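Note that this complex is displayed minus one protein chain, with the remaining chains in position.
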Amino acid sequence: MLTIQTPEAVMFWFLAPLSVIAALGMLLVKKAVHSALLLAWVMITLAIFYIAQDALFLGIVQIVVYTGAVMMLFLFILMLVGVDASDSLTETIPGLRPIAITAALGFGGLLVSLIGRAKLGHDAYGLTAANSEGNVQGLAQLLFSTYVWPFEVVSSLLITAALGAMVLAHHQRAVPRATQREQAIARFRGASLGSAAGLPNPGVFARHNAVDVPALLPDGSAAPNSISATLKARGDMLDSAQFELGEVDNTVTEEK
Amino acid sequence: MNPYNYLYVSAILFTIGAVGVVVRRNAIVVFMCVELMLNAANLSFVTFSRINGTLDGQVVAFFTMVVAACEVVVGLAIIVTIYRSRRSASIDDASLLKR
Amino acid sequence: MTDFNENLHIEKKASGQADINSVPFTEVEQPGPASLAQQAKGFWVTFSTMFKKNQTVQYPDVKAPTAPRFHGRHQLNRHPDGLEKCIGCELCAWACPADAILVEGGNNTPGNQMSPGERHGAVYQINYLRCIFCGLCVEACPTRALTMTNQPAHLL
Partner (left out) sequence: MTTAELLGTDPGWIIAVKAVMVFGICVVATLMAVWTERRVLAKMQLRTGPNRVGPAGLLQSLSDGVKLALKEDIIPAAADKVVFIIAPIIATSMCFMAFAVIPMTGVVNLFGHKTALQLTDLPVGVLYILAVTSIGVYGVVLAGWSSGSTYPLLGGLRSSAQVISYEVAMGLSLVAVFIYASSMSTSDIVASQHQHIWNAVVLFPSFVIYVISMVGETNRAPFDLAEAEGELVGGFHTEYSSLKFALFFLAEYVNIIAVSALATTLFLGGYHALPGLGFTEQWLGGWFTLIWFFAKVNLFFFIFMWLRGSLPRLRYDQFMKFGWKVLIPVSLIWILIVASLRVLQQEGAPRSAILAFAAGVVIIVMAMSSLVERNKEKVRSADLPLGEAPNFPVPSLPNVQSINVSGGK
């Protein structure tokens, strides 16, 4: 027979609302990174729930796998794909949102009322007996006896997924990438020696050496190579003319 | 308090995840909502494992984690591939066959 | 490669002169990855250095002698008869790249003959927060009034 101690109840009533609020927030915040953070928080509270329910190994693995690896992967992809692309919250399919919320309320209400009415036929047991040899040992016992076939299947699934991800994300090069040495040789053997000594730095002759101010060529025009293509594409390039000094004031004011 | 309360939390989280899948437009956020649903299901597995006094529920939850990891790896690779060709991570932009 | 490089196309040299095209490239031996023993040797260098004598001079406590031609603090000199050498010409101030020197010339009067000739430096200030100790002022001085001592500037 299972009795739940007060500390666990306190923990539950403290963390459960927090996790639900965080999950709701996940839907409502604009930035995807905030969503990911809130989800990470939900996962951590779930891990605490697991530990409270005598699933120590699963709780720790939840943090290592979900919070540590999966959410980190999400963050990584979010940063790769565009950090500040905040999601537009406008509806693209008219009437989708009210329908979704109504359906969710109905579905959630159904689930909750079902759980409320369901009868198990026996009292809750608790895991004291099952965990008597230790939670990890108990899990290992099951995993390598009853569930050894699913275990193998899942591990092959994992390998397949890793390979699949590699195939999907792999970017085949048509020609091998030039090494630094080959690039150096090509620079000197090319048609022109203009770039043999390297590209001009930003700020050459430009009276300003910030990276967004292009260098000036001897004829006063901007050297296109002196500035990062990213800055150019973003339109963050400054015109160096604005940093030019005006005519030097040579007029001498008479001393009093 | 009885352990059924965990089941209520699980049900609510699952519903929220489902709404997120339908409502949000960013493919990555949609993905995270799927993760939330899987997590919610895991919570009920663990709770039932405790109620029934056997560890089988935890083993299933363990398998769910592995499968979820697979799903994330492949899914994110797909998102990156789509992003490479479309420069967008919105699921509305990926309906090229329709138009 | 790119637009502006195209303009810079350089003609080949006429025949008879040194032509790099006739020179074959020789492959330079690239050192491969270092062996484990060599790596260990590198670690030994840093480890053994720990037990060598420090090269640091504890400067304000221990004053190492400055180099013979050290650019130190400036000094305004006088003639042997006690008159100032500075004539207030401001050439040092003009030469100063850091704009650290302020000179105001003054007229010598019969009761107040500071230097030989008509003018003397009435105000002579060097801002040591700006001074870069390049010594251009010393070179500019026509009368050798301004020289640099061997002492670090901030010690006084």
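Things to note:
Each chain gets a letter, A, B and C, in the order it is written, and its residues are counted from 1.
Methods note: a residue touches a chain if its C-beta (ideal position, glycine included) is under 8 Å from a C-beta of that chain, and two chains touch if they have at least 3 such contacts.
Please read all numbers here as calculations on a predicted model, not as lab measurements.
Looking at the complete complex, one finds that the omitted chain is in touch with A, C.
Only one of A:27, A:40 or A:237 touches the absent chain when the whole complex is considered: A:40. Which of A:35, A:53 or A:67 touches the hidden chain is settled by the complete complex: it is A:67. Of the residues in subunit C, those that touch the hidden partner chain are 10, 12-13, 17-18, 20-27, 30, 32, 42-43, 45-47, 49-50, 52-56, 58.
Seen from subunit A, the chain kept out of the figure touches residues 31, 33-34, 37, 40, 44, 56-57, 60-61, 63-64, 67-69, 72-73, 75-76, 79-80, 83-84, 134-136, 181, 185, 188-191, 193, 196.
Here is the rule we go by: only the chains that are shown with their structure count from here on.
Centroids of subunit B and subunit C (each the mean of its C-alpha atoms) stand 67 Å apart. With centres taken as mean Cα positions, subunit B sits 16 Å from subunit A.
Of all the residues in subunit B, the ones that touch subunit A in their complex are 1-9, 11-20, 22-26, 28-29, 31-33, 35-36, 39, 42-43, 46-47, 49-56, 58-59, 61-63, 65-74, 76-81, 83, 89-90, 92.
For subunit A in complex with subunit B, the touching residues are 2, 4, 8-9, 12-13, 16, 19-20, 23-24, 26-27, 32, 35-36, 39, 42-43, 46, 49-50, 53-55, 57-58, 61-62, 65-66, 69-70, 73-74, 77-78, 80-82, 85, 87-88, 92, 96-97, 100-101, 104, 107-108, 111-112, 115, 120, 124-127, 129-131, 135, 138-139, 142-143, 146-147, 150-151, 154-155, 157-158, 160-162, 164-166, 168-169.
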